[in-house]
Each structure stands twice: as C-alpha cells, then as structure tokens.
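Note that this complex is displayed minus one protein chain, with the remaining chains in position.
Right after this comes chain A.
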Amino acid sequence: MNGLGIDRHGVGGLGTSRWLEAIWEPGARIYCLPGGLEMLDISGDGDARFIVADLGTGAAESAKIRVFKGGDQITEHSMIDPPCGVVGFYSENGEPQSALLAVGAGSSVYIYKNMRPHFKYCLPYMDAHPKEREIWHRAGLEEELNVLSLSDELELLLKELGAATISPRTLKFLGMDVSLRFSFAEQYRRIPLSKANAVTTIDTIRKDSWNDPASSCLLIGTESGEILVLDSRAFSVVDKLPLGWPPVSLLSTGLWAGDGHIIAIGRDGKLGSVRKGCALRLWDKLSAPAVALTTLAGDNAAVAAMDGTLVGFSKKGIKLWQLQLPGIALDLISLPVLQSGLSLLAVSVAGSGVLLYDGKFHVDSIKTAEPISAIKHGRMGQEERAMAMVTIGGGLNVKILKRTADFSVKASTNPTMNSNNNRFTIPKKTRLFVEQTIRERSEAAKIHNAFQSAFLRLRLTVARKAVEILATNQEFRPNPITLEASVLGLGPNYLIKILVTNISDGLSDTELFLVCRDENADIKPRVIDLPLLPSGIPIPVSVNATPRGKIPGKVHIMLCKMGKVKPIALTTVVLPVPEDDIEV
C-alpha cells in the first residue's frame, strides 16, 4: 500500500544495506522492457513522476503509458501501437515547466505536454522495393485485374526478397483468403505503393547547455537505418545521421551544438558512434545482441549483451574491459552517486538480483525475489536517489540510496590492512637464490665475459641503428633554395645553365655545393662549390655536358651540404640526342 512495511528490516539498528526499501508493490502489473521507464517532473511543480511504457499483456490489455506518483498510479494513456521507448526532455533551458514526454510507437513519436497529447511526429514513408512497386504499378494499369498472376508474382517476390523488405500491403494481400484477394487488390491497386517506417528506439541529446533543466534534441532510431535528430520546439528534423542498420539502443554524450556524439547499437550487435556531420565510426561487433547501453563514468559507454557479458568502451571506441556476469543480463543503467562522485553501473542479472559495479569491480548486490526486467534511477517525487525496478512478474520496487552509502570498498580496506602490518615481511632465502649465488661465485669469469660480449653486441646494434637513422634522416624543413636548370646548345656539347636562388629572407647556409650526375654523359665540372647566397638574387652556374653515346640522358643536379648525406634539393634536365655532325 505504501512505504510502511519498513519495519521488517529490524527495529533499532541501522541496516547494513546501502538501500532503503521505499515501495514494494507486487501487484502493479507492469509489463515493461529496458528503455520503457522514465522519471520526469511532468508539470514542473518539483514533484517528479514515474512513467512506464507498459506493453500490455497481449490481447487482454493494450499498450499504454502509465504515470505513477510514488507507488500509486495516477493516470494512464492508451497507445495504439506498443511503445518502443519513452523519454522525457525539456524544450527550454532553465524552465522546468517546459517538460515534455516523447513516446516512440509504430511509425510515430507521440509528444505529451503535462500528460496531454501535444504533437505527433510521423516518420516519412520509405520507398518500396522497385520490383514490388513495378508489380503493383502494372496491376494498377491493367484494365481487368488478373488476381492470380498478381498473387503468383508477389509470392515469387516474397520468396526472393524475404518478408522484411516487402511492404505491408503485399504481406496482407498474400495472407488473405484467396476469395478476398480480388476486392482488396481492386481497392488498392491504383494507390501508389508505400512502406511505413518504424521507430526502433528513442533518446535525447543535450542541445547547448550543461545546466539542468536544459533543452534537448530528440533522437529517433528508425527501421530504415537512420537516426533522426528532432528540434525540441518545432519538432522538425534538424539532421539525419545514416547508420545503414536499424539501431536498437542509443546513447548520447556531449552537446549537440558542440562535439556531442551518439553511440548506437544494432540488432546484430554492431556498435558504433556517429557525430554531427561525420559518418558512422564502427567500434566493434558484440558477440551477442545487446541488452542495454548506458554511460560509464563520464563519456565512456558500457554495454550488457545477451550472452551475459558486460563490456566497457572508452569514448573513442576502445574496449576497456569485459567481464562475465553470473547470469543473463536483463537491464543495465548507470547510477551516479553524487556524494562521492562515483558513477556506478547497475545491472540486473537473472537469478542474482541487481549487481552494482564500479567500473569492472563488483561493489554491491541487491537481492530481489523476482528477476528485474527494467531499472531506472533518478528523481522520484522529492527524492533524487530513487531507483525503480520492475520485476518480470510485473511488480514495482523502489529503493532509495542512503545518504551515507559508501561504495569505496577498496579505499576503506587498504589503510587498515597497512596499519596492521607494520613489520615488513622479509622473504627467506629460497633454494633458487642460494643456487644462483653459488654459481656466481664459481663461474665469475665466464659470467663476466658473457655479459661483456652481450653488452658489446648491444652497443653495436645501437650504433648501427643510429647510422641507419642518420642516413635515412629527412629534413622536413621547407627548402629555401630553388634550382632552375636549362640546356643550351645543339650538341653534342651542351651547356647546362643552372640558376640558384635563395628565396628566404636571410642568407643561405654555408658549405653548399652542386653535384651534377649523369651516367651517359661527361660533365665538367661535376662538383661546383657555391658561395654564400644572398636573398633573392639568382646566381648563374654553367656546366658543360657531352653525351657519350646516342642515348638521351637525364642529368641530376643535386644541391648538397657538406656533412649531410641526403641532398637538400634535386632537379633534372634531359640532354637531347645530339644530331650527327654535318660535314660541310
């Protein structure tokens, strides 16, 4: 009925548990999955309500949104389609009255203000498969509809493509009794074929402020493999982030106006992050489909998978750690502990209740009578540290974290350990140590020689490496000297004119020289020392070149510096094939 059942925790003593049992309603009949719980101050009066996206129990009860105050339900709102997620957000910065609730269901997002319908955003239709469209288009053009051939064609198409890519119209047509197909096809064949999109998941990202409450953009994951970013005021699409696969869970970090990015998980366990204006960066592919995705201490992310693993990822997508849970994971949330600045992970495990982890270290467990199917931590009523848990059987359990709860297990045990063990423990001489000492004494010269030779070898390797690095060392400095070369003359004696210009502001380096090289020509002089080059004045240098044969040669002209192996600049000129001397 209410929170009066607390006395069973023993009268008098402060319990050893870190949690206070506030509400236990075994008969709340909530049927809910991860992502279907929200805590939001819907009317802005400072009293946060607990909102449940109840999927209903099959045919008997339809899906609905239920609003709880404490353990008592205050309103419920029927839904046509089962909701895939519920999320609360604010449309204005610093105005708690602007709280809105968004529910993703079917192909629409329903937005409630003060629990009254406020807006409905419908996803745009997807294009049907071209082959399917073609079949229906042809059926629409026919004078007399041939139902049998239409059915055959669609049957074939269904076998070819599979039901996932076929539009609902075809599926319904093929699922009908043969006698009813004609009237159905007659009714719809002239209407253009369309295929509805579906919302797969819903989340928010902070727009431009870190203060609370802050306006957020809605993130909608769609079956067509996109994330739509919706403005919080006009509910218009601000951005489309293509993923290529439908996301099942989203997580946002940072500000949308800043460097915020969105982490998405696909049905097959694909995990990646996407940012405004950037393509998807695939992080990893999980071994099993994901159960839930949540933030982990700052901007990192933690994922619980169906095979009972809990994986921590850094914000860059690097796997930080992975641990095996004692059972199947059912939900995962992050649990910030404000008083100690910790950010814990609460993971519901079938058979073990709820386990709390600080990173990969297990710090606390909450035993529950039934497995927990969904958890939500946040502000409930006036309480900021409430954790609501919905059991598989539909019960609602709310626990409140004690103000004095201390999760620093490691920190509290270590100092006491040290104070007890003041004396250093000196290890006894082991047999190995004694044997080593005897060997050292008897074979001193041999050990010394072995060490010396190894040491010399090490020095040689280091020296070789150093030479290698020096030889291949490249100057990344911009080269301030340009070379221009031109070939003058008709041959076979050519004159190569080289203009050396210092384009920097100051004087050039000293000890520069030019080297001209060609395997098929005699060049005189091969090496020319350059004077100090003043800024901006081209210095002409002339070289004589005579090709040795009738092969056109390339002359490499290299600008080098004394003591450097690599040339500073290089240019090539081609010596043309000389004409035969004409005897006059």
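Please note the rule applied: a contact is a pair of C-beta atoms (placed from the backbone, for glycine too) under 8 Å apart; a residue touches a chain by one contact, two chains touch by 3 or more; residues count from 1.
As a working rule, contacts and distances are computed from a predicted model.
Novice: Among "Leucine rich repeat domain protein", "ADP-ribosylation factor-like protein 6", "Elongin-C" or "Protein YIF1", go ahead and choose the protein name stored in UniProt for the chain not displayed.
Specialist: "ADP-ribosylation factor-like protein 6"
Novice: Based on the whole complex, identify which of A:23, A:40 or A:290 touches the chain you can't see.
Specialist: In the full complex, the listed residue that touches the missing chain is A:23.
Novice: Please pick, from A:16, A:187 or A:382, the residue that touches the omitted chain in the full complex.
Specialist: A:382
Novice: Would you write out the residues of chain A that touch the absent chain, in ascending order?
Specialist: Chain A touches the missing chain through residues 2-4, 6-7, 11-12, 14, 20-23, 46, 70-72, 338-339, 380-386, 398, 400, 402-404.
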